[in-house]
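Every protein chain of the complex appears in place save one, which is left out.
Right after this comes chain A.
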Amino acid sequence: MLILTCPCCGIAADETELSPGGEAHLTRHGPGSGDTDFEDYLFNRENARGVHFERWRHAHGCGKWFLAARDTVTMQVFGTYPAQTTEPPQEIRDRITKARPGWRWRDFGAAE
């Protein structure tokens, strides 16, 4: 069972206590944006086989949203962090690079 530590209240919650919220760090396009931007924002997804950044809500706990970095093949959790950010913190990226050398995420171009 997947266990994530909520960075808001500090509780290690298993997946029955959490609601998944989809891919994190999407660029949110609004009025005036083109069709392609909306397509990317609303539908196109990274769907990574490997390192994935995602939104979760501690639904049956403190109720807050947070973000998590996880491997979708091994289920290894690299860390959780507050939702109030547009990029994963350096500390989490370092942890991923250590576990998955050469790893990069297209939009960050992390370890180019």
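Note that a contact is a pair of C-beta atoms (placed from the backbone, for glycine too) under 8 Å apart; a residue touches a chain by one contact, two chains touch by 3 or more; residues count from 1.
As a convention for this text, contacts and distances are computed from a predicted model.
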{"item": "Options \"Hydrogen cyanide synthase HcnC\", \"Xanthine dehydrogenase family protein molybdopterin-binding subunit\", \"Urease accessory protein UreG\" or \"Sarcosine oxidase subunit beta\": UniProt name of the undisplayed chain", "value": "\"Sarcosine oxidase subunit beta\""}
{"item": "For chain A, residues in touch with the removed chain", "value": "1-2, 15-16, 19-20, 22-23, 35-36, 38-40, 42-49, 52, 54, 72-75"}
